[in-house]
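Below you'll find the structure, written out as structure tokens, and then a few comments.
Here is chain A:
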Amino acid sequence: MIQYYFDWSVIWRNADRFAYALGLGLSLAVISLFIGSVIGIACAMARVYGARWLSWPVWLYVEFIRNTPLLLLVFFVYFGLPELDISYLDKTQSFILTLSLYAGAYMTEVFRAGLASIPKSYTEAAKAIGLRPWQRQRYVVLPVMFRITLPAFSNNLISLFKDTSLAAAIAIPELTFVARQINANTFRVMESWLAASALYLVTCYVIASALRRLERRYAAIR
Partner candidate 1 sequence: MDLQPGTFAFEAWTARYALWRGLWATITTSSFSIVFATLAGLIFGVALTYGWWPLRLLVRLYVDFMRGMPVLVLILFTYYGLALFQVNVAPYWAGVFALAGFATAHVAENLRGAVQSVPAGQMEAAKAIGLSFPKRLWYVIVPQAIRRMLPPWVNTCLEIVKGTTLLSVIGVVELLLATQQVIARNYMVIDFYLLACGIYLVVNFCIAQIGAALERRFSYIRY
Partner candidate 2 sequence: MGEEVLLRARGVRKSFGNVEVLKGIDLDVRQGQVVSLIGASGSGKTTFLRCVNLLEEHDGGEILLDGDPIGYRMEGGKRRRLSEAKVSAQRARIGMVFQQFNLFPHLTAEGNIMLGLTKVLGKGAAEARDIAGHWLERVGLAERRGYYPYQLSGGQQQRVAIARAVAMQPRLLLFDEVTSALDPELVAEVLGVMQKLAESGMTMLLVSHEMLFVRDVSDRVVFLDGGQVAQAGPPKEVFGNPESERLRSFLGRMHGIFGQIA
């Protein structure tokens, strides 16, 4: 075992890069969660209310994404799209596309479970006061479902944020990439990885507690 002397100055010198990397990772996660939720709602509706020809492609999409490793998807989209003559996406956009499709599959399951757990009595009551089908969705089913699925939202945001680390594999300068670069350039192994770890942990913790507050505010419906 060798002695290791910590030298944190490396981290302070690169504080701006870490800050940028953290912001980038968070943005990637939030954007992907947003697009993924839109995909998820549409797909969940298609699965629950849609005809067969609509619901089985959704099933296929969800199962394909959930059983494929994310890194493989990242490479598939990044290297594969240009092969199909779609070359106007830069690497960041390509990663957002991948992560959104990925999030979409998971959110589909979240919303599907959410829809399934809404008591029939709500829709029946909505029918009884004469709401039309889309009004029932808009004013009764969806608001209830959002409150039910809120905890899953925060879990998904946290895991998506952790998943942004895979962007390092296609050289997007988020936290993991920066840590690895500083590690390689300065050989300050412990400092760079501990700094990245701390940033990941703290961010996950902050997201979790912030969203738990939000949950408590909207937890009126059980």
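Regarding selection, all candidates are chains of the complex that A comes from, given by their letters.
Couple of notes before you dig in:
Note that a contact is a pair of C-beta atoms (placed from the backbone, for glycine too) under 8 Å apart; a residue touches a chain by one contact, two chains touch by 3 or more; residues count from 1.
Not measured: the values here are computed from a predicted model.
When you check 1 or 2 against chain A in this complex, the one that touches it is 1.
On the chain A side of its complex with candidate 1, the touching residues are 1-2, 4, 64, 67-72, 75-76, 79-80, 83-84, 162-166, 168-169, 175-176, 179-180, 183, 189-190, 193, 196-197, 200-201, 204-205.
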